[in-house]
Every structure is written in C-alpha cells, then in structure tokens.
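Here the complex is missing one protein chain, while the rest keep their positions.
Our next item is subunit A:
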Amino acid sequence: MTFQTYDCLQMLPIILLSLSGIALLFLGFQKSRALLLPATLLFLVIAFVANFLDWGKTYMYFRDMLLVNNLAMIFTGVVLLSTFMVVSLSGSLADDEDAQPAEYYAILLFSLVGAIMMIGFENLIMLFVGVEILSVAMYILTGSDKRNLRSNEAALKYFLMGAFATGILLFGIALLYGATGSFVLSGIGNYAHSATNAGGSMLLFYVGMFMLLIGMLFKVSAAPFHFWTPDVYDGAPSLFTAYMSTVVKTAGFAALLRILSVSFSGVYDFWWVAMAVVTVLTLLIGNITAVYQASFKRMMAYSSISHAGYLLIGLVGLSQASKPAIAFYSLAYSLSTIAAFGVLMLVARNRPLNAAVFGDQTTLARTDEHYDAFNGLARKNPLLGFVMAVSMLSLAGIPLTAGFWGKFMVFSAAADRGAVWLLVVAVLMSAVGIYYYFRVVIAMYFREGQTDTIRVAPFYRIVLIAATVLTLALGLLPNLFQGLI
C-alpha cells in the first residue's frame, strides 16, 4: 500500500477543525470578543459541508487508520450539528469578564477532532488518541469556571475517573494486541472468527475485549460505571454539560458500535449477556434515581445515563438495523438535550433574587437549577415553555417527536434479536421517565411563579426554534432521515 496524496486532502473535517482551532487561538489576542462566536460558527459550517463532500463513497485513510463511510459521515454530522448549537448558545461568554471564550471555542473544536477519530477509527491507536483528545478537552472545559469550587471539584473527579477508565481501556487494547497481533479492527475480527471455529483458549482475547468494553462504558456513563456522571454534569458549567452529554455520548456510542460490529460480532454469543446486564442496570439506575432529584440539572445527568441505556439496547440487538437506529437516536437525543439546556441557562441566569438572599455562589448555583426555577415559566415566556415542553416530550419518547422514533427504532432492532425481556424493562423504565420529564412541564404550565419575561437574543431564539422544529419534523417524518443511510 502506498501513500497517496489525496489521502490528506480528503480527511477534511479533521484538518479544518484543527486549523480553525489554532486560528481561533490567534483571534483571541484581539481586544474585541465579538468576532469569536461568528468565526467559530463559520468554521463549524465549513467543516459540516466538508464532511459531506464524500457522500456515498467509502474511503480508508492513512494506511488503515480511519474509515469514512456514510454512517461515519452521519455521526460526524450529528456531532458537528450539536457543537454548532452549543456554540450558538454561548453568547453570554463574551460578556463574562473571567471567561476565556477564544480558548473555550478552540478546545471545543480540538475536542471535535477527537470525536471524529472515535467515530471513524479503524485502528485502535486512533480510538485511543480520539478518546484522549476528547476527554482531556472535557476535563479542561468542566473546570473552566475557575472561581467556582464546584466546577473545579467536578473537573478533578472527572479527570481521576476518566484517566482510570483510560488505563483499563488501554490494558484491554494491549491484551487484544497480544492475542491477535493486530490493532486493526478487521484483523481482530478475523482472529475472532477463525479462533472460535478452531477452538482452543481465547482467554487473553476475552479478557482484553471486556477490559476494552469496560473502558468505553465508563466513557459513555453506563451503570455500574456511571457514578462520576451526576457530580460532573452538575458541577460543570451548563453550556459544557450540554456539550458533554451530547457529543461525548454520540462519539462514544459510534465507537462502541464500530468495534462491536466489526471486531466482536464473531463472538456475539459471548458478550451479549454481559452487555444486556449492563443495559438493564443502566436503565434501572438512571431512571429510578432521576425521579428523586430536586435539581433539574442533576435530573438531566441521570436522564443522560438512562438514555445511554436505551442506546445500549441498540448495541445488544446488534444488526444492520441498529446502525441507523443509534445514529437517529443520538440525533434526537442531542437536539432535545441541547434545547433543554438552552432554556435552563436562560432561566438560571434570570433569577438574580437568590443571589441576594443566599450570597455565596454555591447556593446560587443550586437553587437556580431546581425544578422550582421553572414555575410559571410558560405564562410570560410561551416560546421558552414550548421549546422546553417539546424537548421533554422528545426525551420521554412521546409520539410525534423525534425521541419516539429513536426509541422505536432501537427497540425494534433488539426485538429482531429476540431480546423481549430487555424491551419489557425498557418500556417500563420509559414510563418512569415520563414522570420526571413531566414534572418540568407541569411546573412551567400549571404552577404559580414569579418569572418575568426573559429577554432572548435573536440568534439564541432561532437556534432554540430550529431545534424544536427539527425535533417535531423528525417525529412526523422519520423517513427523512432514514432514507439517508
């Protein structure tokens, strides 16, 4: 295999995002911060367009390091779209004296490079490097609110848990390398097929596989490896919580989907029980603990754990159908989560009352993100109420929203494999989910509150509306998206 020059030119999103991250760092030298947000959005749009240039083709880049096909392009599109939305909700950073928006945007773009590597990796080196680029960037962004102890504490805990998980992931990769002599996914897959047919001991392979899976499940916060999630999501600034719970999860599941379908599909009988147990645990813990949360932000953390459970169902029922199902679910979940966090940030910012009462910042952060903060929101702010209601409905999986079709596709992928008991648990847990998602809707529409009219910047408003419209459009016409894959 020879090195071809077009290789470099075609891997455009990664290159563009790296370069534009560096460009943003230089833009940060300017006094004016007004340019940073539009520049970041422009870079993301360019990367989004560049991503789809190769539509319909399949390429292997850099000597079997990265694979780009339609599925990878769709996942990349989802993470780029999510980032675009998160960035467009970040207008208040420019007014914050202590914030460093140029650095934050640059780190976001760099972390996207990691996410794209995780989506399309063919060699385990790329998986490792991608996971690390994404994770290290997330550690920094979690701790970006430097004056706030909660943010710093969350960052430190996230780091220690994340690095621990990386250690386990790496040991798994090393053992797989020892067993198969290859880091390439298809090489590992060939070994799995031939070794199971030949018989003999595959202990090293199985131990490596499970350590690799445990490391990845840590990153996507599946139970019983989820314990870091509530603290980290709660402590991080809401903007970056929105990013973490969408982009990191999408990339993590794309990576799991790739490695399970290419490398480990030959030993499906061996891992599916373990994954099914993890799925049930994740669904139970995520949904039931979410019911008891008083803070909306903490509820969203547990909700992200429960959605990891639904996505895992798609992996347990691994088949050709689960690929578009997981992609669609990630898109639906990302849209509603970001819209919900967008409304939360507006509401939390518009409650200066508590600051006067309680004084210190930790109390402020807690009371502002409670369910009570939403009381009576919809009366004075019908738009925000509607956006929030649609995202809650979509997260709960009510028909006519994208979330319903996401759940439907994932469940039907698992039903084809005959895992009916898993679906029973999942449907029961969705019913539990309706309870805590509707608490917000009830607070907004039926409770008395003293919310004033909240001023929303025009662009912010457009993004919230676009997310809502897209959620409803995908709920009414899911074939729009399905036809693409």
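The criterion applied here is as follows: contacts are C-beta pairs under 8 Å (C-beta built on N, C-alpha and C of every residue); 3 or more make two chains touch, one makes a residue touch a chain; residues count from 1.
As a convention for this text, contacts and distances are computed from a predicted model.
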{"item": "Per UniProt record, name of the chain withheld from view [\"L-cysteine S-thiosulfotransferase subunit SoxA\", \"Sulfur carrier protein ThiS adenylyltransferase\", \"NADH-quinone oxidoreductase subunit K\" or \"ABC-type polar amino acid transport system, ATPase component\"]", "value": "\"NADH-quinone oxidoreductase subunit K\""}
{"item": "Contact with the hidden chain (one of A:Arg33, A:Arg150, A:Lys380 or A:Arg461)", "value": "A:Arg150"}
{"item": "Selected residue (touches chain absent from view) among A:Phe75, A:Tyr105 or A:Phe159", "value": "A:Phe159"}
{"item": "Among A:Leu25, A:Ala94 or A:Leu170, the residue in touch with the chain that has been omitted", "value": "A:Leu170"}
{"item": "Touch criterion as defined above, residue of A:Met11, A:Leu44, A:Ile116 or A:Val136 at the omitted chain", "value": "A:Val136"}
{"item": "Residues of subunit A in contact with the chain not shown", "value": "124-125, 128-129, 132, 136, 139-140, 143, 146, 149-150, 152-157, 159-160, 163-164, 166-168, 170-171, 173-175, 177-178, 181-183, 231, 234-235, 294-295, 298, 362"}
